[in-house]
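Here the complex is missing a single protein chain, while all its other protein chains stay put.
Coming up: chain A.
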C-alpha cells in the first residue's frame, strides 16, 4: 500500500487550523501544520507534503511570499498550493495566482467543497 498523502495546513489562527483538521481528519491523509510563513517554508522543504492549504494574511512572511519561495525550490516547485482567503479579497485571488498558487477557497469554506478540491489534486 502506498504511503498516506501528506497535507500541510498553514494558518496563524489556531481556530482555522483546528477546523481544517476536523474537516480533513477522516480522509486518507496525514496532516501537518505550520503557524507562520517561515515555518511553512521550512516544513514544506523538510516534509515534502503532497498538498499545501495556506492562509494569506500572516505575520512576517505572508502566503504569497511563501508561494514564491516554494516555487523557487526544486522539491516544492510543483506542489499543489490552495490559498485560503476571506471574503472581499478579489485582489488576493489575482495576487495568489501570480505568486504561483494553484487554487483558492474562500471563508467560510464548505467542508464538501474543500474535500472535493483536495481530491481533485490528490485523487480520492
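Going forward, a residue touches a chain if its C-beta (ideal position, glycine included) is under 8 Å from a C-beta of that chain, and two chains touch if they have at least 3 such contacts; residues count from 1.
Assume contacts and distances are computed from a predicted model.
The chain not displayed here is annotated in its UniProt record as "Chemotaxis protein CheA", chosen from "Sulfate adenylyltransferase subunit 2", "Dihydroxyacetone kinase", "Multiple sugar transport system permease protein" or "Chemotaxis protein CheA". Touch with the hidden chain on the side of chain A covers residues 12-16, 18-19, 22, 57-59, 86-88, 107-109.
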